[in-house]
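In this view, the complex is presented without one of its protein chains, the others remaining in place.
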Amino acid sequence: MNRTYRLLLDCPDQVGIVTHAGEVITRNGGWISEAAHHSDEDSNWFFSRFEIQADSLPFGIEGLQEQFASLADRFQLNLKFTDSAVPKKVVIMASKGSHCLSDLLDRWKSGDLKCDIPCVISNHEDMRGLVEWYGIPFHHVPVNKDDKAPGFAETERLIEEYAADCIVLARYMQILPQALCERYRHKVINIHHSFLPSFIGARPYHQASRRGVKLIGATCHYVTEQLDEGPIIDQDVARVSHSDRVDDLVRLGKDVEKTVLARGLRAHLEDRILVHGNKTVVFS
Amino acid sequence: MNRTYRLLLDCPDQVGIVTHAGEVITRNGGWISEAAHHSDEDSNWFFSRFEIQADSLPFGIEGLQEQFASLADRFQLNLKFTDSAVPKKVVIMASKGSHCLSDLLDRWKSGDLKCDIPCVISNHEDMRGLVEWYGIPFHHVPVNKDDKAPGFAETERLIEEYAADCIVLARYMQILPQALCERYRHKVINIHHSFLPSFIGARPYHQASRRGVKLIGATCHYVTEQLDEGPIIDQDVARVSHSDRVDDLVRLGKDVEKTVLARGLRAHLEDRILVHGNKTVVFS
Amino acid sequence: MNRTYRLLLDCPDQVGIVTHAGEVITRNGGWISEAAHHSDEDSNWFFSRFEIQADSLPFGIEGLQEQFASLADRFQLNLKFTDSAVPKKVVIMASKGSHCLSDLLDRWKSGDLKCDIPCVISNHEDMRGLVEWYGIPFHHVPVNKDDKAPGFAETERLIEEYAADCIVLARYMQILPQALCERYRHKVINIHHSFLPSFIGARPYHQASRRGVKLIGATCHYVTEQLDEGPIIDQDVARVSHSDRVDDLVRLGKDVEKTVLARGLRAHLEDRILVHGNKTVVFS
Partner (left out) sequence: MNRTYRLLLDCPDQVGIVTHAGEVITRNGGWISEAAHHSDEDSNWFFSRFEIQADSLPFGIEGLQEQFASLADRFQLNLKFTDSAVPKKVVIMASKGSHCLSDLLDRWKSGDLKCDIPCVISNHEDMRGLVEWYGIPFHHVPVNKDDKAPGFAETERLIEEYAADCIVLARYMQILPQALCERYRHKVINIHHSFLPSFIGARPYHQASRRGVKLIGATCHYVTEQLDEGPIIDQDVARVSHSDRVDDLVRLGKDVEKTVLARGLRAHLEDRILVHGNKTVVFS
């Protein structure tokens, strides 16, 4: 895996964007190792992603950025440049449930999830030992249900202290304050334990059992002010039957949750996701 | 495939039901080729299905029924006996869309779907030729949107005339009158083009596209008075992406719809489904 | 769906191909509505597909081709230009089994599969009525197992007469002569009823049952001289259990076969497939 610069771009759709963007890259000798484009006909919006070999360019990422300046003006481009050699700082927030957290930690340690995990924040002590075994600082920040403000203030302080690029709610089970969601817009990733928009809200597996569905699911999405309404990144399902009780749904759902969360986070870490309105473009 | 008698049974849960039922069968020499049982702990209800080789018994299906009389009293059994040699009469109702209808007809002709199809009823003429090629009577019964009563009266008359055991709404696109639903309770099978309870109501693929889901689905269910709320028989999903527009969702959804409808109908035809409240037990 | 020209391109990998190709298109005002690229690091080969709005160009497809001439020389490009307004002529070959044929015909009639079907060739009479109901000529060409040459000669004659662009073996059950395969290289699509490379050869469902697998599959591939060894286009599977006998596997497998064949054919018709060696690049 060579070092690459990644360019995410979106703008009103019009002729020539791919070519002009490619031309900026190529005239400087840039080697494009991946490129993907999408025109959304409903919103008349264009989305593009380029991955460029870093060592094929005569300058660094700022140089690349400068080269794009006039094009950005002309086509009203929203641009985002990232460097595959700069791992994102991912703060994980967890509660008592271990399946998503333990899964993420194993993927991180084995190198399958390329990021830094500067700390784990939890409202319970349960997972301290495991997290610390991985060499990651663990912060127990209780959230008092009668007054959540102090807990969330401390949470926000830690997120800033660790300079988080991304926050993962690994079955954190608390609703984050609106201000925090807005501040980290499209940077807070949640795993919801249902196939959204089915079973919004509390205890989705109980709802699923009551309705008698034959598949259960999980949804990875960006957190917005509207609970369970944020842009969906990925979803998946598992088959269940009449013989599965609520606790079976919970157990079977865990496999879906952890897989979907890891897939969604990976797409985010590789800068494969563009958000437009309440929908995502995820370039595979 | 030998001829079998099928026994569906449900009752309040209690000790000994499987054994007593088995004993009635076995003391008459009955060879049980399949048996499945389920205790629902929430409702404290018991469900069972037996398949018995017909030629192992010294009497026919009525004889078997008589043998069960005293047990039925004692355990308050709901019993249903069917004979694999008596194919159910399935009236298919269709509209302009051909995918489910054409799929069912092919399965029927190839012998994979063991039933009689005495007629197809449609509110459009489009599929007459295909249906008639299969040697099945086709009835065009328009449903006038300003006065649906005459159309539904004719529909009901045909259903009775053909002595339908089961009615399949193969993307029929009309809501049946409540009286008809009640009369054919748990005998009218619908395919809804969403993963219920997501996207209840009209134009689910449009709703799905707007919400930006990453999987679309279909749900086969018994029709009840509550639209889209009936007991779910089977569901499945297909993966979609940002590049799929509404017409792509419609197209991809067709594959799911026809597969799920055929699976659900097959379970019904083989008497594998018991309904309790708003949920199904489907013995595989 | 506007009319588009599609450009498939592959060549030894090197800097600037995407940009140069894009530049040829854009300098002529061409509006790229889809573009996808792939670099294969093992073979150091590059693959690309562009879809261009026809009415954005000042010339037709030959004009576009001419514009690419010098670039083709310089980069040793393999180029293929197609016009979405020119439907491919797909000759379907079938045998007694109806599921794939009937599925393709329904997709074709409903407009989901954009192609012409100039004729169906079968070594059995069984499906004549259905095919003719769809208004498609049906040719019964028996293949005598003691001397297959006359049957295949007639087959080849028909394929030429109808100027087939593509031949689909919809469970045709006969091995085509090597000369025909070579002549229509990467234009003959077969559906094999196993998850290749498992269960190569005859009666794969019997092999699967004997081995006790828990999933069965189907594989859509281009036909080459090596039976069951051609480049794979698409595959899928279905879950089975100990209770499924060989005839159940056959039945469950049909759903997979017809879905995978339709998906593979669709990718071919939309010019989404590039073959390199024995592998395919399928741009979604």
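Going by the order they are written in, the chains are A, B and C; count residues from 1 in each one.
We adopt the following convention: a residue touches a chain if its C-beta (ideal position, glycine included) is under 8 Å from a C-beta of that chain, and two chains touch if they have at least 3 such contacts.
Remember, it's a predicted structure, so these values are computed and weren't measured experimentally.
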item	value
Option touching the unshown chain, where A:67, A:243 or A:278 are the choices	A:243
Residue among B:56, B:78 or B:110 touching the omitted chain	B:56
Hidden partner chain, touching residue among C:33, C:235 or C:259	C:235
Positions on subunit B where the hidden chain makes contact	15-16, 18-20, 22-23, 25-26, 29-37, 39, 56
Residues of subunit A (touch criterion as defined above) contacting the omitted chain	97-99, 102-103, 106-107, 109-110, 112, 129-130, 133, 241, 243, 251, 254-255, 259, 262, 284
Subunit C residues that touch the omitted chain in the full complex	38, 40-42, 195-199, 211-215, 217, 231-237, 241-243, 245, 278-282, 284
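Operating definition for what follows: only the chains that are shown with their structure count from here on.
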item	value
Chain centre separation in whole Å, for subunit C relative to subunit B (CA means)	36
Residue list for subunit A, restricted to those that touch at least two other chains	none
